[in-house]
Each structure stands twice: as structure tokens, then as C-alpha cells.
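What you see is the complex with one protein chain gone and the rest in place.
Up next, chain A:
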Amino acid sequence: MTTDVNTQKLIYLYGFIPAEEIKEKGEISIPGIDSDYSVEFYTYGDITVAACLVKEEEFNEQELNKKVEDMKWLQEKAFHHHDNMNKLHEKYTIIPLKFGTIYQNKESMESTIGSYRENIQHIFQELEGKEEWNIKIYTDVKKFKESVAVTSPAIEEEQKKIEELPRGKQFFAKKKIEKRIEEQADNDIIDYCENFHEEVKKYSEAEEVKKNWEKKLTGREDDMCWNAAYLIPEEHVEKVAKLVKDKRTGEENFTFEITGPWPAYHFSDFSKGKK
């Protein structure tokens, strides 16, 4: 596609790749976030940046902040960002940058990279030979609470005692026991998920426990009760997969979802690398 040579351009960044991997494996050809340009690789010492040119009139701060309000545009570009990151990640070790990292020119980009050089190197080493996997656990909390009420001997006994109480006292005693059932169910669910987490941790190098999504986000009928990202050495990925498979077998109350390998979105943070 031809573009006016006079058009002012900015640089949109995807991520950092060890320069030696680019040398060894060669560059891949993928489209840029501005469809008039393709992804290019700029090498500064031992760090290569995967980036693409974008037209200034479309990606300047004012215009961009208008565009991110357009959900259709944002969805398309966010998916493009993810898609390109996956393609880069399939071939190279990559430190994924957050959506919308843009520089005015190469000098400005180079100067920022220079200031992060050591951290980038450190993260390259941490990510080498490892994969990010996400695990989510779901349960139907309402159903789970009902099962607690039925299966707990202590609660069953207390319920019998309530029936013997005078009617006026029964109301408050019932409220109290309902609260107890809820608390116990919540604790049982947390215990179950945390125990599972401990098992996965035996194989992972790093973990990040995330917020559970509400139903309006998941669109599911059951409730998310665990959401975490794990950085797993390649040789342990099969073991984690087996762990999840074994958990699924015969499990009635909990549903497991495992996705990956993802670019290490959760484990590339420079500030953590500084420690």
C-alpha cells in the first residue's frame, strides 16, 4: 500500500525480544496496527523492539483518546495487539508491552529502552523456557451452599435443635444458621481453590492471583471462584495439565478452565524485575 511520504509518523510498540533470537530465527512478516504499515524490528544492542509505524493524524494523543471511546475500534485494535503478540510469542521470547505504547520517534524510543536495559535483560532470563498459563475455577455458589446444609453433620444437628425451639425463637435461630452455612460454604470454596493453587505452585515459578469476574463479565450461570496466572517451566506444563485433568475427573462441584500458552503478560513487569 502506498502512503504519502510526507505523512508524519509515530511508532507503536508491541514488545521486546532478545536480539540474538532475531538473528538466529530471522524476522517474521506481520501487519501493523495501522494497516498501511507492517511490523518492523529495531535492534539496540542485545534488545530488539517489535514495532510498527502509525500515522500521526490517527494516533496522536487527542485522536487516540477519542478512538478508545469507540468500542468497535478498541475491540478490533486490542485483538490485533493480542494476535500480533501471539505470533511473536510463537517464535520468540517476548516481553509484551501494554496496549497503546507509542513514541514520537526512534530517538525517544531508544532513549527509554536505554533506561530499562538491565531490567529488560533480567526479564528475558526469567522468561526463558517458561510459559504463562491461566487457570479459572467455577462453582455454582447457591448449589454449593445447599449441599453444605445437607452434608454437614454439625449443621444438621443444629437444625434439629431449632425445630424443638419455641416458634418465636426459631426465626432468629434459623437466620443465624443460614449465616453460618453461608460462611462455611465460602470458606470451603476458598479452601478448595487455595489447596489447588498450592498444588500448581509446586510446578510454577511465579503466580498472580487475580480478581474473580462477576457473572455479567463471564456470561456464565455459575460463579468464578478462582482466577490466577502461572509462569510454568516448559517441562512442567504437561504435569499441570494432568493435575487439572485429574481434578476434573469425578468433580461435581467445581469446573476448571485452563488457557495458554500466553505471552507473559503477568510476569514481565520491570518493577518486579528490579527486586
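Here, contacts are C-beta pairs under 8 Å (C-beta built on N, C-alpha and C of every residue); 3 or more make two chains touch, one makes a residue touch a chain; residues count from 1.
By our rule, contacts and distances are computed from a predicted model.
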{"item": "Complex member absent from the view - protein name from UniProt, among \"Formate dehydrogenase iron-sulfur subunit\", \"ATP synthase protein I\", \"Sugar ABC transporter permease\" or \"Gas vesicle protein\"", "value": "\"Gas vesicle protein\""}
{"item": "Touching the absent chain when the full complex is considered, from A:Ile155, A:Ala173 or A:Ala241", "value": "A:Ala241"}
{"item": "Omitted-chain contact residue, chosen from A:Leu97, A:Ile137 or A:Leu231", "value": "A:Leu97"}
{"item": "Selected residue (touches chain absent from view) among A:Ser38, A:Asn86 or A:Asn253", "value": "A:Asn86"}
{"item": "Touch list for chain A against the chain that is not drawn", "value": "10, 13, 15, 59-61, 64-65, 68, 71-72, 74-75, 78-79, 81-83, 85-87, 90, 95-104, 108, 112, 116, 133-134, 213-214, 216-219, 238, 241, 244-245, 248, 258-263, 265-266, 268-270"}
